[in-house]
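Sharing a structure, written as structure tokens. Questions coming.
Every protein chain but one is kept in place in this view of the complex.
Naming follows writing order (A and B), and every chain is counted from residue 1.
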Amino acid sequence: MSPVHKLSQIGSLTGNKIDYPSMLAGYGDFGALQRIRYGALSSAGIDITNVPATYQDLFLVLQLRSTAAVTTTSSILYFNGDASATNYSRTTLQGDGSSASSSRDVNYSQLYFADGTPGANSTANIFSVVTINILNYANTSTFKAVLMRTAADLNGSGITNLVAGLWRSTSAINRLSAGAVSGSYATGSTFALYGVKASAA
Amino acid sequence: MALVMTPIYTQTASGSASLITFNNIPQVYTDLKLVCSTRSAGAAVDIVLYVRLNGDTSSTNYSNTRLYGTGSAVASDRGSSLSYASSGTGNAANATASTYSNNEFYFPNYTSANFKSWIGDGVAENNATAAPQVLTANLWRNTNAISSITVGDFGGNNFANASTFSLYGIIRSGA
Partner (left out) sequence: MTMIHIATITQAMGGGLKTFSNIPQNFAHLQIRMNNRDLYATTPSYTYMRFNGDMGNTANNHNVRGDGASVTASANQINANYVITVPQPANNALANVYGATIIDILDYSSTTKFKTARAISGYDLNGSGFVGLYSGMWRDTSAITSIGIGSAYQEDATFFRVDLYGIGISEQTGA
């Protein structure tokens, strides 16, 4: 089953029309989704520095498990080393298998995410799935809005949730740091940071 | 330079298949993304879209946690030790005509030696109050790499003509 690709027919750009030749120049076959950093998570988590400002959005994919002697735990995320001021908040939508709920964190020092991540007391080999979208991360006039999606089914327990987060800073994000709330990340935990480009430049 | 997100294969239902399967999935990517635009011949407004991996029909290897809205109510439920996972939602024969659902399933690290977890987001619209939206967490308790994905309601109801299923590979590492 070999993939077959071809460049499609292209049009012209005037105002809102689309100029495919110029839009594609510089992309080649690479596309708008591009790799920045990736790999196995260290036990301490991730600390991605020097995030280039050349993308429009960031897209982060993680699979997480904690070594803590708990059934589940969460993770924390913060930007540009800001982990002590009360600049983070979130609104959540969550299902736990028996009820749907919504909650809020206000004036936190980090952004909580990946709720329901299995710990050492959960069935082995299970990892949560997390996707994080940070739109307009390099803009210097807006606070940073984050959409976070977590799926953590543990066969008899677990959660699924969608979270809107906020970092009240107009600084461009150039550093992402994350770690487990309880314990460390277990072997097999992974991360991949992608940039979403909005131009061919 | 390699594509990060590569189209692998697309299937378009012809109206005669109740299950759509992607076999022999290349093992060269890091994650898989499957998007589905579906309508079922089942006599209902909407159906649950189930996922089975590697043809594993074991009655106990799948589980899921769901949050869903119906257009008027919201709830969360769970399925444990199943023979397929309730991952999405689909329009069916009693929904507004010509209406097809919109689902995305994201499988990270599909070749890893861990159990396989994936995200499912799905909506099935309808010109009425009742229409489902679902956010699911899914689990296949098997350490094998995913080599095939099967989608359907597992109730024998064929997918309507023009239902589409597009599989993408996302590569995290490499040139």
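What we mean here is this: a residue touches a chain if its C-beta (ideal position, glycine included) is under 8 Å from a C-beta of that chain, and two chains touch if they have at least 3 such contacts.
All values reported here derive from a predicted model rather than from experimental measurement.
When you scan A:67, A:91, A:123 or A:182 for touch with the missing chain, the hit is A:91.
Listed for chain A, the residues touching the missing chain in the whole complex are 1-11, 15-18, 20, 23-24, 27, 29-33, 56-57, 89-94, 100-104, 106-107, 133, 135-136, 139, 141-143, 145-147, 149, 162-166, 168, 170, 196-200.
Touch with the hidden chain on the side of chain B covers residues 3-14, 16-17, 20, 35-37, 67-74, 96, 98-104, 121-131, 133-135, 162, 164, 166, 168.
Simple rule for what comes next: only the chains that are shown with their structure count from here on.
The geometric centre of chain A is 22 Å away from that of chain B, both derived from CA atoms. Looking at the complex, you find that chain A touches chain B at residues 1, 3, 5, 28-31, 33-35, 38-39, 61, 63, 93-100, 116, 123, 125-129, 131, 149-162, 188, 190, 192, 194. Considering their complex, residues 1-9, 23-26, 30-31, 63-68, 74-78, 80-81, 106, 108-109, 112-115, 117-121, 135-139, 141, 143, 170-173 of chain B touch chain A.
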